[in-house]
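All protein chains of the complex are present and in place, except for one that has been dropped.
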Amino acid sequence: MWYRKELRLSPGRAGLHEITHRVEEIVRESGIRTGLCHVFVRHTSASLVIQENADPSARRDLQESFRRLAPENAPHYTHTAEGPDDMPSHIRSALTSTSETIPVAEGRLALGTWQGIYLFEHRSRPGTRRLAVTLSGE
Amino acid sequence: MWYRKELRLSPGRAGLHEITHRVEEIVRESGIRTGLCHVFVRHTSASLVIQENADPSARRDLQESFRRLAPENAPHYTHTAEGPDDMPSHIRSALTSTSETIPVAEGRLALGTWQGIYLFEHRSRPGTRRLAVTLSGE
Partner (left out) sequence: MWYRKELRLSPGRAGLHEITHRVEEIVRESGIRTGLCHVFVRHTSASLVIQENADPSARRDLQESFRRLAPENAPHYTHTAEGPDDMPSHIRSALTSTSETIPVAEGRLALGTWQGIYLFEHRSRPGTRRLAVTLSGE
């Protein structure tokens, strides 16, 4: 059994935005009890991470760490026409994930207790983000 | 056809722990001949990598490289209540993978000759790690 749905997000600013409940809603709609849920970001300047859902300080530190791993205005960048946050966005996307696949068990996402699914927005002024959610299972 | 199984691991210390044979065992049990095997870590301070299974020095260098990319006690960390290895664990998990999907062909994992599946444990004193293995195929 297959189920597909587009998820549109307007995050508004750079950082980690939890989407667990939005994905969970699609899992429920699908009626699938056992299977896999695939979430795919259709952009190259935003990505996905599965991270701790308890303490917001962990997400802020994570964001700051990626700012340091892929800084703005690095002297070797030549792809600069789309602004100082463009090239870092591509690097941070490559370092994290364009898609995540999560098990579905008993009709729910089988995440660990402390895991949440986050859109990692790398752009300062992003447009609407489109994600493709695909479920397969029985 | 779907097959699900939980894998419990007690790695005992930080570093790369091979789990290829444990996953292969579940593939055999499933009876699936052609399909995909999805391995998912239900934690945010341990992750997965598919890496060279020949020379242990490659794994040690990899671990050391991630120690440098996401060091302990970085001055910008604010999420420090759970110890100096907590925030680096989250960053190293985001830089690697919460899940890996491996093709199954002729009833076996279709890994390359030099590839092994590793749990990358980022905590110094981890508890038991729970992984969800999901197979789909025919």
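Going by the order they are written in, the chains are A and B; count residues from 1 in each one.
What we mean here is this: contacts are C-beta pairs under 8 Å (C-beta built on N, C-alpha and C of every residue); 3 or more make two chains touch, one makes a residue touch a chain.
Because the structure is a prediction, the values reported are computed rather than measured.
Interface note: of A:34, A:57 or A:98, the residue touching the hidden chain in the full complex is A:98.
Among B:30, B:97 or B:134, only B:97 touches the chain left out of the display.
Residues of subunit B in contact with the chain left out of this view: 34-36, 49-52, 55, 57-58, 60-62, 64-66, 68-69, 95-97, 100-103, 105, 110-115, 136-138. The chain not shown here touches subunit A at positions 2, 4, 38, 40-44, 69-70, 74, 76-79, 81, 86-87, 90-91, 93-95, 97-99, 101, 130, 132, 134, 136.
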